[in-house]
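I have a structure I would like to understand better, so I am pasting it below and will then ask my questions one at a time.
Excluded from the complex is one protein chain; the other protein chains are retained at their positions.
In order of appearance the chains are A, B and C, and numbering begins at 1 in each one.
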Amino acid sequence: MGAIRTAILGASGYTGAELVRLLSVVPEYRLVALSADRKAGQGMGAVFPHLSHVDLPTLARIEEIDFGAVDHVFCALPHATTQGVIKGLPDSVRIVDLSADFRLRDPADYERWYGGAHTATDLQKSAVYGLPEFYRDDIAAARLVASTGCYVATGVTPLVPLVEQGLIDTDDIVVDAKSGVSGAGRAAKEGTLFAEVSEGFHAYGVGSHRHTAEYDQELSKAAGRPVEVTFTPHLIPQNRGILATIYVKGEAEAIHAALAARFEPEPFVDVLPLGALPQTRHVRGSNYQRIGVVPDRRAGRAILVSVLDNLVKGASGQAIQNANIMHGLPETTGLLQQPLFP
Amino acid sequence: MGAIRTAILGASGYTGAELVRLLSVVPEYRLVALSADRKAGQGMGAVFPHLSHVDLPTLARIEEIDFGAVDHVFCALPHATTQGVIKGLPDSVRIVDLSADFRLRDPADYERWYGGAHTATDLQKSAVYGLPEFYRDDIAAARLVASTGCYVATGVTPLVPLVEQGLIDTDDIVVDAKSGVSGAGRAAKEGTLFAEVSEGFHAYGVGSHRHTAEYDQELSKAAGRPVEVTFTPHLIPQNRGILATIYVKGEAEAIHAALAARFEPEPFVDVLPLGALPQTRHVRGSNYQRIGVVPDRRAGRAILVSVLDNLVKGASGQAIQNANIMHGLPETTGLLQQPLFP
Amino acid sequence: MGAIRTAILGASGYTGAELVRLLSVVPEYRLVALSADRKAGQGMGAVFPHLSHVDLPTLARIEEIDFGAVDHVFCALPHATTQGVIKGLPDSVRIVDLSADFRLRDPADYERWYGGAHTATDLQKSAVYGLPEFYRDDIAAARLVASTGCYVATGVTPLVPLVEQGLIDTDDIVVDAKSGVSGAGRAAKEGTLFAEVSEGFHAYGVGSHRHTAEYDQELSKAAGRPVEVTFTPHLIPQNRGILATIYVKGEAEAIHAALAARFEPEPFVDVLPLGALPQTRHVRGSNYQRIGVVPDRRAGRAILVSVLDNLVKGASGQAIQNANIMHGLPETTGLLQQPLFP
Partner (left out) sequence: MGAIRTAILGASGYTGAELVRLLSVVPEYRLVALSADRKAGQGMGAVFPHLSHVDLPTLARIEEIDFGAVDHVFCALPHATTQGVIKGLPDSVRIVDLSADFRLRDPADYERWYGGAHTATDLQKSAVYGLPEFYRDDIAAARLVASTGCYVATGVTPLVPLVEQGLIDTDDIVVDAKSGVSGAGRAAKEGTLFAEVSEGFHAYGVGSHRHTAEYDQELSKAAGRPVEVTFTPHLIPQNRGILATIYVKGEAEAIHAALAARFEPEPFVDVLPLGALPQTRHVRGSNYQRIGVVPDRRAGRAILVSVLDNLVKGASGQAIQNANIMHGLPETTGLLQQPLFP
């Protein structure tokens, strides 16, 4: 079998560039098309100088791409516009979508959280949720995978086994999440200017962030009944990294044992010894996720800390992991770089 | 009345330098002695070049200071060594201590959290807890004030009125706190090197941080029965600023109304409109504390966010505010600088 | 005499906010009007939350301001648009302009560097260059002062005395300057996003930066013949601070002695001992400028390092210093805050 002919739609954003960074040194994938509507005609090196020494297709408009010569599409377009684009792709291409458009199973949920009706509900029904540690078999068979986002992968991954096994009280889950700035994307906004972000810290979207919907969906499925979590995101002055501090009611030792057993076979999820705590900087640039469990001083309560790189295991690395599964490649293909520290 | 003759013990640390920064432009205080045992004989400008243009006493050893010519001592020494030093001061000086040595009322609590018996229990009994918004009258009359620390002032200030008024469930208080690096002090440690701290984020002391004891003490007093909180500190890659995200069970509207009313007369505590969120960068370098209240999407739950500058309202500014009260000065003396942004 | 009734035009930018930060605690100035065309109608606290606790006029459009009730205008508008606005102000107001519009004496120079004819050449002729250490008497008598910008104040201040006294070779002056990001302003641009600026460093405008023109103007005037310098700006990942490393041919000892003598009476310019080097962080938030002189190992060559806070001594503090001189106030009025470190 030859290399997988691969197109990246939305190559001028950070997740698009991160897909190029990871895939351009992997022979199993061949980048045959890169789209970026507003920057069509430019070279990738003009848009992302860190990639200027790589031989890559010129940025094109989506309609200029010959999808008949494409086996796989990574779609890194903004939410909402994604639906129409994916609807228009030929059946012959398989797709990993990095947007939120196909992550919610229920069209009513989508409409409630995203403020408008879904325009491709058939595709939505057939899409598989792209969290490899839980949906591996479905992903292998899917045409369209909705790759899990950064905030959700960070917290849902440790919580699902605990809910499934009834180890925690599902009424009192608090997820206090903190993300680096690259998660906000490359669009020029006052709020993400260096002078506005550095040397400071704040919470945002408290009680109302859209990614809460995915927590509810996945934890309710795991519990077999409706579960709602409290989820608070914060913006921290660093580029990469998400850390979720998760407060649960349950026994730390049992929680730790369950997670250690559940993720032992996983190549990218690492459960630290009981009481040890992970740091975002130790997974920077890599596809690894690390989880720590600590008992609270109050009996029957535990604190989990989960970290990953929002652009890799939280976005582009996750997407490649999904694609590897879809195409029968070893799941770690292209994803074994070590973290970059310091 | 002449200027208050003031000594700063421990002037070579960040809180010592911050006291000098704030006091050196205030005529009501006159700096007559600065101590720094290991740097005795040096000028303050050699130790802190940002103060090199200020005319200041040479750094001295504590035993070289003539406390007969001192009216007021700010003690910014490390925990534990503080007890002996303050015990040795003449009765004629009044003292604001910035360490944790005199903050816990119960010697047994002290011994449990700090791992050794208190060596000045008489002083401990007479010391007043230095949280001006709650102990103003006691502070005015005190000889020794144990100025509240940064993590505690951030979270205890909004919580005490809620507990006093029975507006929240005292069994389920979660304080997720995040601090800038200056809180770790100026001692050279691998863990606070730039390359170890920048571009990363982590939790520490989970379930066991010593400042938890002060949360318990103040909230139990407010409740009239034992209260224990879950408190998790994190280290964030910025110099100044603490933010506490506090999860409580209670009605956000009632909580907001109670806090707005309680702190309306306070010069330094600002309660934002319901739903608005404060940022650490907006109080940088100032003595202001800002508190936001947001309803969770789940009825009966609320999220509070409280911010302050750990070196000012969390340490040296708080100490000066206490001293102003002790000496009958306007409480805002020397503390009205605007925040520095960006 | 009552307080100076003061208007700030362009209050929604960083230099405007910095003027408010500094002036709002100074009784000699009373802020009676703040303009921000696109944000007219909003409170300053909505635009700059760090100032939300200050009682300030609502942001207005320039044409809404009654300049008959204004004594002094600080004009912090963008280059080029400034000319028209200042032309329209009544003769009764005195003005400190923070833009580059009136800094170049020669209309031909202006046209060459700024790419268009000056539209207020009469005003240009009467404007005084606002570098207090060199133009104090002219500033005192001026109606319009063109306050010196950050890059120029950093390097021109130490160089002028050396050129005047013939202590350095005027053919071989290299100014390698580095600036924090706040100098780029608050406009949302991809290039100043946190993720684009942090953890990296670059030069820009090499050989062609507009501020070079002011170096030429001031050094040529000092030399009595045309002088051209090599000037290279760099963008560094921090908010505040400019540092210029200046390479000259001359004797370090003589250079140091000349600068120390020349600036000894100046309240805000500090020449360090020979061989000592200043750091930007030690002047952060203050109006101080610090200069170090070091001999190169090659005889007859010296290296100067000059630092200041680009938003204070490089912009708003400098402007206030000029205004103090214009209005006969002590020159340090409102400018004696200590630097904020760390």
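Keep this in mind: contacts are C-beta pairs under 8 Å (C-beta built on N, C-alpha and C of every residue); 3 or more make two chains touch, one makes a residue touch a chain.
Worth saying up front: this structure is predicted, and the values here are computed from it rather than measured.
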For the chain not depicted, the shown chains it touches: A, B, C
Of C:G41, C:G166 or C:G200, the residue in touch with the unshown chain: C:G200
For chain C, residues in touch with the removed chain: 172, 174, 176, 178, 180, 195-196, 198-204, 206-208, 212, 228, 230, 232, 234, 236-241, 243, 245, 247, 277-282, 284, 294-298, 301, 303, 305, 307, 342
Absent-chain interface as seen on chain A, which is shown: 14, 17, 20-22, 24-25, 48-54, 182, 198-199, 239-240, 270, 278-279, 281-285, 288, 336-342
Touch residues of chain B, complete complex, unshown partner: 14, 181-182, 184, 186-190, 192-199, 237-239
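Keep in mind that, in the parts below, only the chains that are shown with their structure count from here on.
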Chain closest to the assembly centre - both centres taken as Cα means: B
Averaged-CA centre spacing for the pair chain C and chain A, given as whole angstrom: 45
Chain centre separation in whole Å, for chain C relative to chain B (CA means): 36
Centroid distance [mean C-alpha coordinates] between chain B and chain A, Å: 39
Per-residue multi-chain contacts in chain A, two or more chains: 195-196, 198-199, 237-239
